[in-house]
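Scroll down for the structure; my scribbles are underneath it.
Shown here: the complex without one of its protein chains, the others still in place.
Right after this comes chain A.
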């Protein structure tokens, strides 16, 4: 917008690079909107059109009809994996929240220098490839890895099922997704006026009460934003369940990949995609309702 206006002005002032008469004829106020057209075209072509294509395939491949959705809901595997996917993602969201909240709080009370360090620690893993980090976990957590080796030699227990288990998958995913929880919560906490807590204490609230009645409700936007981001990103994980989990931890993305690239059943693969999209939107709408009306922790606010 700024760019268009300045070009316009420059054109007027210097008199070159445009036809002043033509510019004058047109009303000025809407022209900046033309700049939105590329974005509009890109969004419709690269996001909307494929989505429409995916939906059409799900009801027309190999023949027109709802057979792919019938298959989807009558095959027990699909429902098991769908529930597992939402369950794992929910678990990871909770784990991230429990770790990120104190961490983000710490970031609000330390000096600028320390805060930068804390921020670096949380961002650093984000700059490394997921694959590399997951392979590192694999080496650490496997039955013959250092952790189980230490447990065995020191305490004579194990090997504990650290990988090929929900624990391994949740650990790997939480590490990757933690920054997406810390950053929104930090930005929410940073905005809270610190004097509110002494004020609450002054009015007779004990620290716990002050936290749950004053601080936590004020940080709700950050909790909500972080949780939604982590939950949605978590639904699409592929490589971490494949490497740190067993077949019993495989998630929806693997099932889709299998239908699309393994079996070449694009109708069924796209039906799975549409199902996940719809289910995710439904979950978000429900959570959104919940978050707007009352607190996320409705039971504890009193």
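To be clear about the criterion, a residue touches a chain if its C-beta (ideal position, glycine included) is under 8 Å from a C-beta of that chain, and two chains touch if they have at least 3 such contacts; residues count from 1.
Rule of thumb we're sticking to: contacts and distances are computed from a predicted model.
According to its UniProt entry, is the unseen chain "Branched-chain amino acid transport protein (AzlD)", "DNA 3'-5' helicase", "Phenylpropionate dioxygenase, large terminal subunit" or "Extracellular solute-binding protein"?
"Extracellular solute-binding protein"
Going by the contact rule already stated, which one of A:41, A:98, A:117 or A:150 would touch the omitted chain in the full complex?
Looking across A:41, A:98, A:117 or A:150, the contact with the absent chain belongs to A:41.
Among A:81, A:200 or A:235, which residue is in touch with the absent chain?
Counting the whole complex, the residue in contact with the absent chain is A:81.
Where the complex has a chain not shown, which of A:152, A:213, A:258 or A:280 is the residue touching it?
A:258
List the chain A residues touching the unshown chain?
Its contact residues with the unshown chain are 27, 29-30, 33-34, 37, 40-41, 44-45, 75-77, 80-81, 138-139, 142-145, 164, 242-243, 246-250, 254-255, 257-258, 260-266.
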